[in-house]
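So, chain A:
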Amino acid sequence: MAIAREAGPVGSLHEVREAGLDREDLLTVYRNMLVTRGVEERGHILYRQGKIPGSFYTGRGNEAAAVGVATAMGPDDVGTPLHRDMGVHITRGVEPWRIFAQYMGRQDGPTHGRDGNVHMADAQLGLIAMVSHLPAMLPVATGCALAFRIREEARVAVGWFGEGASARGDAHESMTFAGTRKLPVVFVCDNNQWAYSTPTHYEFATEHVADRAEAYGFEGVVVDGTDVLAVYREAKRAIEKARAGGGPTLLECLTLRMEGHAVHDDAFYVPKPLFEQWAASDPIERFRSWLRDNADLTDDEEDEIAAGVKKLLNDSLQRAEESPQPDPSRLAEGVFASPEDLDTPHHK
Partner candidate 1 sequence: MATDTAVDVVMPQMGVSVSEGTITRWLKQEGEQVEADEPLLEISTDKVDTEVPSPASGTLTQILVQEGETVDVGTKVGQIGGAGLGGSGAAEAPAPAAEPEPAPPTEETPEPATAEAAAEADAASPAETPAPTAAEPSAAPPAAPAPAPSGNGKAFVSPVVARIAGEHGIDPSQVPGTGSGGRVTKKDILAFVESGGAQQQPAPAPAQPETAAAPAPAAPAEAPPPKPPAPAPVAAGETLPGETVEPITAMRRGIAEHMRRSLDTSAHVTSAIEVDFSRIVSVREKLKKEYQAAYGVNPTYLAFVAKASVETLRDYPYVNAEMRGDSIVTRSFVNLGIAVELAEGKGLIVPVLRNAEGLNLLGLARGISEIAAKARSKQLVPDDVQGGTFTITNPGGYGTFHGTPVISQPQSAILGTYALVKRPWVITDESGNDAIAIKPMMNITLTYDHRLVDGALAGRFLRDLRERLEHWESEEG
Partner candidate 2 sequence: MAELTYLQAISDGLRTEMRRDKRVFLIGEDVGVYGGAFKVSLGFQEEFGAWRVIDAPLAETAIVGGCTGAAIMGMRPVAEMQFADFISCGWDQLVTVAAKQRWRAGTPVPMVVRLPSGGGFSGGPFHSQNPESSFAHIPGLKCVCPATPEDAKGLLISAIEDPNPVLYFEHKHLYRRIKGEVPEERYTTPLGKARVHRGGDDVSVITWGAMVYTADEAAQQLGSDGVSVEIVDLRTVMPWDKAAVLESVRKTSKVLVLHEDTRSGGFGGEIAATIAEEAFEDLDAPVKRLAAPDTPVPFSPPLEKAFIPQVEDVVAGLRELAEY
């Protein structure tokens, strides 16, 4: 029995306008989703070309969930996106060439080759770099919210996790703490149904992850994670509620991970019909049709956006490939921060 509220789809343009997006915003959302997928598709190519060391993780199928939530965040809000949430980085304004440089371990990636994959973030854009211990970012997001609460700032923190990560104590402790103190944090669960090869019924026994929210004293909402507008609407509600002092929300975006856990995984354990069923609800295709039906997206506009994205990615790739390898002689630098390092917007 579901306890969480199951959010419905978004219908008309009118409804979207009420939620705060005009037509230009909608095209930006569409474009961000295309860039997100494009970055990851090219990442796959780079990986197969041997240009990306280590392993490689992407978030195909999660574009709407990531872009939808990030679009709902305010400029001063912060978040801890994970490896299926490339759309958050793109929406917040991270330049794709830096992401490619990060993938390839180059000097111009946000971590300068010290960490790989989506283990990166631009602090200037309000993002905090994830670690591999995925649920570990939830207490950090909660701590950001705590800082906002102590300082009485109207800011919100968004903490992402997967349904697999929901099994760990970090998730429980964060939600307990955030719930008891009504902290301005929104917990976003990217439920893509498979934690590596483990299905949801081995990760949690309730119908939805969001069903747990009730037990922590706040609202749980399940939304179709392939419907970018529905995700946006629910995220916006949750974020503004938190900003107004209403405490946390657990927003579960239901999707299917459309690839393996990483490039090396062919996901043989996912039933074929499931892939076929979810492929019919591809988030980008779904939004494109909606735009054509509800917002008069024309062929010309579509072509123009696609061409722009293609050019951006080509240029970015070239620039990233020109980025030098990091200098091994500087490996030991910055293990400890110096006082000047605190000269950032957050610390001023």
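Quick notes on this one:
In this text, a contact is a pair of C-beta atoms (placed from the backbone, for glycine too) under 8 Å apart; a residue touches a chain by one contact, two chains touch by 3 or more; residues count from 1.
If you want to know what made the cut, all candidates are chains of the complex that A comes from, given by their letters.
Quick caveat: nothing in here was measured; it's all calculated off a predicted structure.
By the touch rule above, chain A in this complex touches candidate 2 out of 1 or 2. By the touch criterion given at the top, residues 78, 110-111, 114-115, 119-121, 123, 128-129, 131-133, 136-151, 157, 169-170, 173-174, 176-177, 180-181, 334-339, 341-342, 344, 346-348 of chain A touch candidate 2 in their complex.
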